[in-house]
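Only a portion of the chains appears, each positioned as in the full assembly.
First chain written, first letter: the chains are A and B, and each begins at residue 1.
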Amino acid sequence: MSCNFGNDIKLTIFGQSHSEAIGAVIDGLPAGFEIDFEKVAAFMARRAPGQNDLSTPRKEADAVKILSGIVDGKTCGAPICAIIENTNTRSGDYDKLKSVPRPAHSDFAAFMKHNGFNDIRGGGNFSGRLTAPLCFAGAVCMQLLESKGIRIGAHIASIGKTADEKFDAVNVNSADFDKILAKPFPVIDDKQGEYMRKEIYDAKENGDSVGGIIECAVVGMPAGIGDPIFDGLENRISAAVFGIPAVKGIEFGAGFESSRMLGSENNDDFICENGEIRTETNNHGGILGGISSGMPVIFRCAIKPTPSIAKEQKSVNIMSGEAERLVIGGRHDPCIVPRAVPCVEAAAAIVIADYIF
Amino acid sequence: MSCNFGNDIKLTIFGQSHSEAIGAVIDGLPAGFEIDFEKVAAFMARRAPGQNDLSTPRKEADAVKILSGIVDGKTCGAPICAIIENTNTRSGDYDKLKSVPRPAHSDFAAFMKHNGFNDIRGGGNFSGRLTAPLCFAGAVCMQLLESKGIRIGAHIASIGKTADEKFDAVNVNSADFDKILAKPFPVIDDKQGEYMRKEIYDAKENGDSVGGIIECAVVGMPAGIGDPIFDGLENRISAAVFGIPAVKGIEFGAGFESSRMLGSENNDDFICENGEIRTETNNHGGILGGISSGMPVIFRCAIKPTPSIAKEQKSVNIMSGEAERLVIGGRHDPCIVPRAVPCVEAAAAIVIADYIF
C-alpha cells in the first residue's frame, strides 16, 4: 500500500501539498522512550525550504503538532500521529496543470491512474512536501537508534558534474557526521562544495535546475541484522529511499563500480583486529547476503534535477491532445539535493529501526 | 519476511543449495490460466548452469515438479507449489567454511545472524541456486503478462569495462527482445559481446571473476500502474531485484546519469502522436511519481563479480580470530551476469504481474 512502510515499526504517511495538513502515523515504537523534540525540529529544519539563497523562498511553517502517542514527552505505546498544517498554499498557480502535464512531474501518470481526479495542486500527494512527515519519522527513529549506538549521516556526493570526496567506507564514524552537520552546505570537501554551489547558481540563473548524488552511511551497525532474498537491508533500504521523490538510482558499497571490478579487487578480505572480525576494505557496503556485516552500511542515491524549471517546455493537453508550450510559474529549488540529504538519512533510519526494535 | 514477496500475487521461496529440494509457492494467480510448461522450461534453461564454456560445469537437474495448483495444465486458484530436487550436491566441499568465512559471501553475516546454525553447504539459502524458483515464478508471471500484451526483456549491458549498446528507451519493443533471445550471448551488439566474452575468459584463466550490468525493459506497459511514496514501481522493482544475490545497485531511466544532467536536459517533453500521449525522450524510464507513464519501463542493475575465485584470499577463523589463507575449491562461474539476465526479467515480471492481476 502506497502510504505504509515497515513491519515492526510501521509508518503511515498522508497528506497532499495543498490539503489541510500532512502528517505521519508511527506505530510499534517501544513505550517509555523520551523524544527530544528540539532535536526533531533541528533535523526537520535541514529539509525545510527557504534556508538560504539556493533554496525556494517559499516559507513553509513546518511546525509539527503531535496528536497522539506521547504522554509527558515519552512514547506511550500508542501510535504517534504528527501533523504539519499547510498554511502557505496558493492553489491558483496550478489551475492549468490539470490538463497540461508538466514534464518529469507525476501529473500525467497520476491523471492516468486516477482518471483525472488526482489532486494536482502542488503535486498533491506526489509532492516533495510529503518528505516532511518522512523526516519527522526518521528523526524519531534516529533517536531510537542513537540510544543503541547507531548513527546515520549523509552528505552531498555530487551536484551535476562536481563530486565531493566519498566517505571512507572502512573508517567513517560519528565525528565525520558531526563535522558535516556543522556546515551550512553538507559536504566533506568544502572546496568542492563551493563548485557545487556554483553549479546550482548557474542552473538557477539559466532558469534551469541540476541533480546530484547523496551518500549515506550507517555506523555502529551490529552484524547479523537483515535477511536474504526479499527482506534484506538492500531490498528494504531501496524500497524506502525510492519513496523520496526524484530518486532514480541507488547503489550499495562499490555499487555500479563493482560491476567493473574483478573478484580479486572487489572481494573484501576478513581480518581480526583487537578481537573484532571485520573486513579490510568495504566494497560490500556493510551488507552481505542482505545482512549487516558489522562494517559501515554505505549507499548512494541519484537525485534527478528538479522537474520544475523556468524555461519553456513542450507538453500537450491531455483532453484534446493539442500541443502546448508550458512555462511553470512560481519559484522552485534549482536543486533539491541539499534538502534531500536529511530525507535520505530519515529513510535509512526508518528501515534500520524497523529491524532493530 | 525474507522468503515472501508480493501483495496480490504472493511468492514464497524456500530451500537451500544442498537441502532436499528448493521451490516456490505462488498464490493469487487467476484461475483457468493455461501455463505453457515448455516455455517455462526454456526460460529456466537460460539461468541453468553448464550451458557453455563460460559457465560452471556443474550439471544441475533443474527439472521442476509441480506439487499443487495445476489441474489439467491450468491454474485452479489454489497456490502453485513447484519444487526442484537438489540431486548434485557435494557437501564435503564446504566443511571448512563453517568457521572461515569466504570474502564477499554471506557466510560471516549469516553466521552472526544465526549463531552459527546457518546452513553453510553451498551457501545455504543465500545461494544463487535460489534464483531457480524465482525464475520459475517469473516465467509463469511473464506468460500472464504476455496475455495482456506486456513483454519483458533484458540484455547484458556490460561485462567488466566492456559495454553493450543501451536499449533505445523510446522505441524498444518485442522484436528487440526476440532478437536477443535468439543469441547464445544476450547482447544487442555482438561485436561488443565478443569483447565481453573475452573479459570473462581472461578472468577465468587468471582464477578470477568479473561483474557486469544488466539492462531490462518492460514494453506494452499501460500508463497509470503503480503508486507514489512507498509502493511505486521503483520501490517494488528494486525490492525484488535486490533479491537476486550479487546485485549491488539499480537505476531507472537515466538513473545516475540524470544526477549529472540539467533539468532542461533530463525532462522528457510530452507530445501527442497518432492520438497517443507519450514523451519525446525517456529519461524517466517509464516511471513518474512511482507510476507508469506508458513509456517503456527501463532499469539497469549492477552485478558484482562472483565472490568465489580460485585465487588465495585472506580470512579469519570466526571462533579463534586467527588469520587464515583461504583457497576456494570447486569450479565456479567466472561471471554470473549471463545467467542473471533471466533472473532480472523474472524479478520484474513478478512485480508487474502483482500490480496488474
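As a working rule, a contact is a pair of C-beta atoms (placed from the backbone, for glycine too) under 8 Å apart; a residue touches a chain by one contact, two chains touch by 3 or more.
This structure is a prediction, so every number in the text was calculated from the model and none was measured.
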Full complex copy count, 2 shown, is 4
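Throughout what follows, only the chains that are shown with their structure count from here on.
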Angle of rotation relating chain A to chain B [CA atoms, steps of 5 degrees]: 180
As a quick test, compute the distance in whole Å between the mean CA positions of chain A and chain B. 26
List of chain B residues in touch with chain A within their complex: 1-5, 7, 13, 101, 103-110, 112-114, 125-126, 130, 158, 160-161, 203, 206, 208-213, 223-232, 234-236, 238-240, 242-243, 245, 247-256, 258-272, 275, 277, 279-280, 283-285, 287-294, 302-309, 311, 313-316, 318, 321-323
